[in-house]
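Below: one structure in structure tokens.
Of the protein chains in this complex, one is absent; all others appear in place.
Labels for the chains are A, B, C, D and E, by order of writing; each one numbers its residues from 1.
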Amino acid sequence: MKISVFRKEHFNAAHRLYNPQWSDERNDEVFGKCNNPNWHGHNYELVVKLTGIPDADTGYVYDMKKLSTLIKRHVTDKFDHRNLNLDVDEFKDLNPTAENIAITIYDLLRPNIDEAYELKVTLYETERNFVEYPA
Amino acid sequence: MKISVFRKEHFNAAHRLYNPQWSDERNDEVFGKCNNPNWHGHNYELVVKLTGIPDADTGYVYDMKKLSTLIKRHVTDKFDHRNLNLDVDEFKDLNPTAENIAITIYDLLRPNIDEAYELKVTLYETERNFVEYPA
Amino acid sequence: MKISVFRKEHFNAAHRLYNPQWSDERNDEVFGKCNNPNWHGHNYELVVKLTGIPDADTGYVYDMKKLSTLIKRHVTDKFDHRNLNLDVDEFKDLNPTAENIAITIYDLLRPNIDEAYELKVTLYETERNFVEYPA
Amino acid sequence: MKISVFRKEHFNAAHRLYNPQWSDERNDEVFGKCNNPNWHGHNYELVVKLTGIPDADTGYVYDMKKLSTLIKRHVTDKFDHRNLNLDVDEFKDLNPTAENIAITIYDLLRPNIDEAYELKVTLYETERNFVEYPA
Amino acid sequence: MKISVFRKEHFNAAHRLYNPQWSDERNDEVFGKCNNPNWHGHNYELVVKLTGIPDADTGYVYDMKKLSTLIKRHVTDKFDHRNLNLDVDEFKDLNPTAENIAITIYDLLRPNIDEAYELKVTLYETERNFVEYPA
Partner (left out) sequence: MKISVFRKEHFNAAHRLYNPQWSDERNDEVFGKCNNPNWHGHNYELVVKLTGIPDADTGYVYDMKKLSTLIKRHVTDKFDHRNLNLDVDEFKDLNPTAENIAITIYDLLRPNIDEAYELKVTLYETERNFVEYPA
């Protein structure tokens, strides 16, 4: 039977939620205080889940140090202490909602992890708001 | 691919576990100190999960403020600082175990959320005892 | 120099906040939904702190197993899965606010712990409301 | 004996750490990635502690609902979903380090709480970095 | 519809990760500081999940006290305050990675829980590294 392994990492970032094709009124109505043009920010907690078969020689599904390094290189080095809208290419034309950040993290990690592993990303924007991709 | 969003809320309530068709001895045997006729209580933590497709214009699967308001109106306003057995109609003839509270919360929310969304409810009675519905 | 040791325990209880010498209106005004006559409840987290000198032979200020047993005997066995107002003698004429519960726990423990130890009690009613006695 | 009561609140904000009288090189050297000119952000957790004597009629040192409202009015309504440097007057000429934010919160609350109460502020910038004022 | 119930328990243990058929160099390369021949240790948090149908008379899927006792008898009494490699038969020839510990816990519990229940085990080695079996 398969087994899943999880690694938790974190990054701190600023962002703003808005749709540039909408009026200010429409943006305020939909995104409320998240549409502050001067930005706000979060301590994001990221959990990456890989599902596969443990290796017979190591007893590991995946080396957690290797997974941590991979998340650091492809995700947290790019996102941590950044403005997601201004500093991260992926959000130049994509609203950095928790949903879109999780999908982007998945897309950044997927090509770097063997296809034999199922990949899932959970992202906590706050302790009370979080998302999981894919569902 | 679909994505899940989660919102965490809480309520504090009193309850008592017992089956009115059983003798006191049988109730004590099965429910132990949870059968205290003078009630006891918990800080319940509730996580509501919705699974769907992010909206192209907002990047949201579901507006978390809207979900929080909906949970408040249909669940926590009814349950918070109440005696579940005495004050909440749904438990007049239903033992308020964590399982039955979770099912009841699901049933209260389901008609108020578009069927396009899959709904799941996780309820923590304590940090060490919790339930998820549907499985 | 002295060192402090801490032991965390928990209990689940029902209670109601009100002053029997006041009108219902006055009680509702001051205690709000905490004055529900049908009770509500909490998962209380209790931290007991003892300050003293480590024993040269054991390296312990106080044996944590002994402290846990002592808290169980004098506090949690009396409070857990109870209605504080109805089931616990100490609150027959004392409003079971977090403040009064903490003072009561201190008074129950103090005679059972050598005076050489300074004693402090922290009580979490919820994650967001807690008290410490003595200050 | 006196007793302390604590109320935990939170706010999400963007900020940047730098000294406008220093060169960019000096700012980078001292503040590292916290000096990102495009801002970053945090989920701040705030604990406000009041120490006093419980009221004989209520059993409260201070009404937690009243304290929560007071923190909301004087602090979190001003700080939440804001850019501390740009949107909050107090940081126009003050570097918004955790230390300076905690001192500012203390100064905002102190005139609004009776002098009979001792006031202390704990601010968590992350789970691993936090400050307490006054010491 | 089925419902899942969860019980969280914990144990503290020492262990060492290595493959006795490998050279010291190979073990150091793969397992790093986890290969310390003098052992290291963890506070393991264990969550056991059972999925089934609530009983009509009790409202329980499974009695949490009974599940707690069962986990204690078959798992934590054997693992707590032990050296997993030296003191626990199951790891005499099996590397005690989080993956293998979770699979072993599953195998210890499965025969003692009615087949009508689906069983899943989540094991936290640290707050940041955890596994789930079966996936």
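The rule we apply is simple: a contact is a pair of C-beta atoms (placed from the backbone, for glycine too) under 8 Å apart; a residue touches a chain by one contact, two chains touch by 3 or more.
A quick note: this is a predicted structure, and the numbers were derived from the prediction, not measured.
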{"item": "Chains on display which the left-out chain touches in the complete complex", "value": "C, D, E"}
{"item": "Option touching the unshown chain, where D:1, D:56, D:116 or D:135 are the choices", "value": "D:135"}
{"item": "Hidden partner interface residues of chain C, rising order", "value": "1-9, 51, 54, 57-61, 63-65, 118"}
{"item": "Positions on chain E where the hidden chain makes contact", "value": "10, 12-15, 33-34, 36, 38-43, 80-83, 86-87, 126-127"}
{"item": "Touching residues (missing chain, whole complex) on chain D", "value": "17, 19, 22, 30-32, 94-100, 102-103, 127-135"}
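The rule is simple: only the chains that are shown with their structure count from here on.
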{"item": "A-D, B-C or B-E - pair sharing over half of the A-B contact pairs", "value": "B-E"}
{"item": "Inter-centroid spacing, chain C versus chain B (mean Cα positions, whole Å)", "value": "28"}
{"item": "Contacts with two or more other chains, residues of chain C listed in rising order", "value": "127"}
